[in-house]
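Omission of a single protein chain aside, the complex is shown with its protein chains in their original locations.
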Amino acid sequence: MEDIQHQQMGYDRATTMFAPDGRILQVEYAEKIVRFGSSSIGVVCKNGVIIISNRRQKDKLIVEESANKINEIDEHIIVVSSGIMSDAKVLIEKARVLAQQHRVTYDSPVSTESIVQDIADIKQQFTQYSGARPFGVSMIFAGVDNNKPSLFATDVTGNYLKYRATSIGENDDKIKEKLKEKYRTDMTTKEALKMTMGIFKEIQGEEYNIDRFDAGILEKGKIVKISGKEIEKY
Amino acid sequence: MEDIQHQQMGYDRATTMFAPDGRILQVEYAEKIVRFGSSSIGVVCKNGVIIISNRRQKDKLIVEESANKINEIDEHIIVVSSGIMSDAKVLIEKARVLAQQHRVTYDSPVSTESIVQDIADIKQQFTQYSGARPFGVSMIFAGVDNNKPSLFATDVTGNYLKYRATSIGENDDKIKEKLKEKYRTDMTTKEALKMTMGIFKEIQGEEYNIDRFDAGILEKGKIVKISGKEIEKY
Amino acid sequence: MEDIQHQQMGYDRATTMFAPDGRILQVEYAEKIVRFGSSSIGVVCKNGVIIISNRRQKDKLIVEESANKINEIDEHIIVVSSGIMSDAKVLIEKARVLAQQHRVTYDSPVSTESIVQDIADIKQQFTQYSGARPFGVSMIFAGVDNNKPSLFATDVTGNYLKYRATSIGENDDKIKEKLKEKYRTDMTTKEALKMTMGIFKEIQGEEYNIDRFDAGILEKGKIVKISGKEIEKY
Amino acid sequence: MEDIQHQQMGYDRATTMFAPDGRILQVEYAEKIVRFGSSSIGVVCKNGVIIISNRRQKDKLIVEESANKINEIDEHIIVVSSGIMSDAKVLIEKARVLAQQHRVTYDSPVSTESIVQDIADIKQQFTQYSGARPFGVSMIFAGVDNNKPSLFATDVTGNYLKYRATSIGENDDKIKEKLKEKYRTDMTTKEALKMTMGIFKEIQGEEYNIDRFDAGILEKGKIVKISGKEIEKY
Amino acid sequence: MEDIQHQQMGYDRATTMFAPDGRILQVEYAEKIVRFGSSSIGVVCKNGVIIISNRRQKDKLIVEESANKINEIDEHIIVVSSGIMSDAKVLIEKARVLAQQHRVTYDSPVSTESIVQDIADIKQQFTQYSGARPFGVSMIFAGVDNNKPSLFATDVTGNYLKYRATSIGENDDKIKEKLKEKYRTDMTTKEALKMTMGIFKEIQGEEYNIDRFDAGILEKGKIVKISGKEIEKY
Amino acid sequence: MEDIQHQQMGYDRATTMFAPDGRILQVEYAEKIVRFGSSSIGVVCKNGVIIISNRRQKDKLIVEESANKINEIDEHIIVVSSGIMSDAKVLIEKARVLAQQHRVTYDSPVSTESIVQDIADIKQQFTQYSGARPFGVSMIFAGVDNNKPSLFATDVTGNYLKYRATSIGENDDKIKEKLKEKYRTDMTTKEALKMTMGIFKEIQGEEYNIDRFDAGILEKGKIVKISGKEIEKY
Partner (left out) sequence: MEDIQHQQMGYDRATTMFAPDGRILQVEYAEKIVRFGSSSIGVVCKNGVIIISNRRQKDKLIVEESANKINEIDEHIIVVSSGIMSDAKVLIEKARVLAQQHRVTYDSPVSTESIVQDIADIKQQFTQYSGARPFGVSMIFAGVDNNKPSLFATDVTGNYLKYRATSIGENDDKIKEKLKEKYRTDMTTKEALKMTMGIFKEIQGEEYNIDRFDAGILEKGKIVKISGKEIEKY
């Protein structure tokens, strides 16, 4: 009811406008496109950190690696995105450049949180200044800094938090409820993969198809990317 | 009544527009989002200064330190925010950079008020120029300069005042009334913590849950950050 | 009547638009916020110049010096503002920087009128260019240059005049009428303080409360700032 | 009739828009504010040039020299303005800077027409570009270059003409008619002052009050500024 | 009919908008203001080139040379304008600067067409870019380059053509018809002046008044400017 | 029908807006002004390339060369335009500067296609960015590079194609149909001129008047420009 009034009054036409109740409606709309995106889950484990991502559909014309939404930022950081894929690609490219610049300048890997913070700052600016729309994308970053695994998620507003486990995209709320039930801090990456796929099975029911999943695993100082049945066998 | 007229006439669509009664409605709307934020209290004590912040809810998936709204600006300054968290993060980062630049340039810590003034200036600009929305965030800064504790709060407009004790976020007016009753200038940080938690208990009633509180304490030249039951035991 | 027509036609939506009768309505609206501000009076005396300012309410949580609206620009210039306090703070800070730059460049104090002119120029620009709103603030500047006291007031449009005595904020017109009756050019600062407080008593009636007043006195080459009962005893 | 249509169609909302009949209505509106301003008259004489300006009202709180609308640009140029006083102050300041720059660069006084042309150019730009409103001010410049007196008037559009005698502000058309009747090219400044005050008396009738007039007289290589009864005695 | 539809749909509000029939209405409106301007005629002769300009009315308060619309650009180029006089002054000043720059850079006079092209380019830009309105002025340039007289006219759009004889301002179409009848390429400047005044007499009928005309004559390497009865006697 | 809906919804007000069916209506409107322009034809021949252009009307007051729409870009490139003549002049001037810069930099003539591509790029930008309207002009470029004649046409969108023969302006579609019938790749310039004039005669019927045509012929390393009856005799 109030939403329709807000729309008729035009409060939802610009990122630079607060509605009378203090909401920024353009940002809320952008969050909807994220919720339409396919689901991903990230989990911190005692021996690493994992991200599992669901492809909505498998298109045999597309080269698999190209459709995989899990991307490397640096040797020790991976990211998965939900929402507008072209927006995500731009932010991923920026993150890569920032990581490279850090390596060149300091001769050491950038910290995961530093990358997350820079990307989040960019996102925030696009919710405050006119002349552009917000980035319609949520992201989970997983990294290992000095052997310590970590997981961050940034939303459309540019806010970010450090997680033990989290989810973005379709059904993210339901998935988080399952994670709260099942997550244990002493899980191995193997156990976490199993738990994650179990949650997907529960949520997707008959639509569940192992062939449509990609996983990124950060452990023992390297990134392992596997897909489909390889995930079950890991 | 007048508000609805103002809305229909469009006086509330831009930060650069005064309503016929001289109000800037976009700024007033931004203040509402701040009032929806969780509550924080700051108190100057004879032996230091404290900030206590309420997390609305505890999410076991989020790493605690990440959800803590009390942030360090420098070794002698902390800040807590209420409102849009991504906006707050940007301002906190700016404050940190300003503090570092001061250390590098003058080889001495920046004064708390100097940081507050710079952040407030930035906020003011975003209420006067077009091309952006105001920062939807109020902040309490606590600092110790040359062993003198101080407390400042900046609102959405970029105004700031120096306080003995104050509150931002949900129920800030009620909390301030309680503070006026109970605050004494000769309180120790320990006594102030107790008083503060008492006020939260009174205001929140049955919803009060010690586990959802974080405290930042500046005394004896260092910052102490504690949470939940640690606050009661301090 | 004509005002309502102007509003319906939208002539009052931008600082860059003249109404058909040549008025700039956004500026007039900004002047209203100034009239809602608390009152201040400035008086030139034979031995100096004074500013007296009324705080609307006394909040024991606020540190007194922080709520005092009388601010120093330099060793020989003080200012008081009425309207949007964050706007005033920005202009005061600019004035301070200009005064310091003058000292550094010429090794002598800047003249009061030169500071007033620069601040007035800034204000004028914000009533002529788009992309920002006018500064919602009127200011009284008091200064002593080469032992000659002077008093200036700038309004929202950026116009300024040199006064013997004047007032800004709530009831400014009534106060000016009283000043015309009572002001004498050969008053001492002591006499002027007395006259001023008398005028406030007359205007405010039962609401008058000496505790809510601050005074700034420029005489004998220094600034004296006093508050409440100290004013009566001066 | 056509004006109301133009208003309803919105042709009068921006300086950058021609109405269907080729008029620029924002400029016409700005001209109205000039007509509301108090009247001034300028007259070229055989032995110099004079400007006489009417103050609408005398406010004993204002220092006289501050309310005087006749301003010096350089040792040999004076100016009087009608319209928005803060706009006028900005243009006068620009004119002064230009005159000083000329002295510094060429070690000789700038010509009056050169100053007039630069100020007129600035005014024209503000009637053609968006992002600002026109300067709401007309000005009479009087100067003596190489012993030759001259008089110029610039209007809101930035057009300027060289006059023998002219008027701006309230009743300018009526005053010009009187000037056409009475002006003779061989008048002395004394005779011209007398003629001018006579015209003001005729136009203002009972409201005429010698105390509300200021005069600027350029003769014998210097500027004389007199007010009120001094004008009659000159 | 179509025009009213265009106006109601708003196609005529900006220079950057084509109407559905491909017209740029803001430019057409600007052309109207030119047609309201007083008339001028230019004629190329075998021994030079002339411009004759009509002043609408004679104001004895205005110094004659100031009201004369025929202006020098350089020793060998003159120009006359019709439309908004402040716009014309800006373009004339630009033309003068360009001519001077050419003399300084190449130590030779600039060609008339080169000046015309530069001014026309400026005019075109103001019909294509947003952020400004078109220049509301048409101009006739007359020049003699290497003893060859030439005549150019630029319209509001920034188009320009080289003419044998042409007219701008009020009644330009009627005057051009007369010119087509009477113009001969072997006319002397004297004969052309006579023909031109004859055309004005025919067109203006009873309103014709020789005192209201100015002429500029380029012949024998110099510019002659004459007015009123001097034209008849030339 | 759909067009009227598009207009009422405002899809046709800006170059930066796609209509729901993917059309850019402002560009389509600009194309209409081109269709109102007079016709031109270009033909590649075995011994060169020709352009023939129709002047709508012959004005004896205009110097012929000035009304000729066929312009030289360089010694080996000519161009003809249809649409807004001031827009065309700006693009032609840019093309000339580009050609000169190439000669200066590389000491060799620029290729015709390179010039066409640069001009087309500029045109494209004006259909994609806001802040300006598209160039309302189509152009045929004819050039001879290393003895090879070529012909290009650019439309309003900035698209360009290489032609054997083509037409722009009024009746361009009908003329192209005739060209498809009659064009042979082994024509001489003489034969092509004859064919072209034949097509004009057919299309214009009684309105055909040889005096209103200009031709540009590139053959034997030089440009020949002829008009009216000279075309028939060539």
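Think of it as A, B, C, D, E and F in the order they're written, each chain with its own count starting at 1.
Following the convention adopted for this analysis, a contact is a pair of C-beta atoms (placed from the backbone, for glycine too) under 8 Å apart; a residue touches a chain by one contact, two chains touch by 3 or more.
Remember, it's a predicted structure, so these values are computed and weren't measured experimentally.
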> Thinking of the whole complex, not just what is shown, which of F:K69, F:R133, F:K176 or F:R212 touches the missing chain?
Replying inline: F:K176
> Per the definition of touch given earlier, which of F:G48, F:G83, F:G143 or F:G158 contacts the omitted chain?
Replying inline: F:G158
> Any idea which of F:A120, F:M187, F:I217 or F:I231 touches the chain not displayed?
Replying inline: F:A120
> What residues on chain A make contact with the chain left out of this view?
Replying inline: 3, 7-8, 12-15, 25-26, 29-36, 59-63, 65-67, 84-87, 89-90, 93, 126, 130-136
> Residue-wise, where is chain F in contact with the chain that is not depicted?
Replying inline: 9-11, 15-24, 117, 120-121, 123-125, 127-131, 157-166, 176, 179-180, 183
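One rule holds in what follows: only the chains that are shown with their structure count from here on.
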> Chains in contact with chain A and with chain F: which ones?
Replying inline: none
> What angle, rounded to the nearest 5°, describes the rotation that places the Cα atoms of chain B on chain F?
Replying inline: 155
>> Same or different interface residues for chain D and chain E, judged by whether over half of the residue numbers are used by both?
In response: different
>> Taking the mean of the CA coordinates per chain, how far is chain C from chain E in Å?
In response: 53
> What positions in chain E touch 2 or more of the other chains?
Replying inline: 15, 130-131
> Which word fits how the chains touch one another: line, ring, star, complete or other?
Replying inline: line
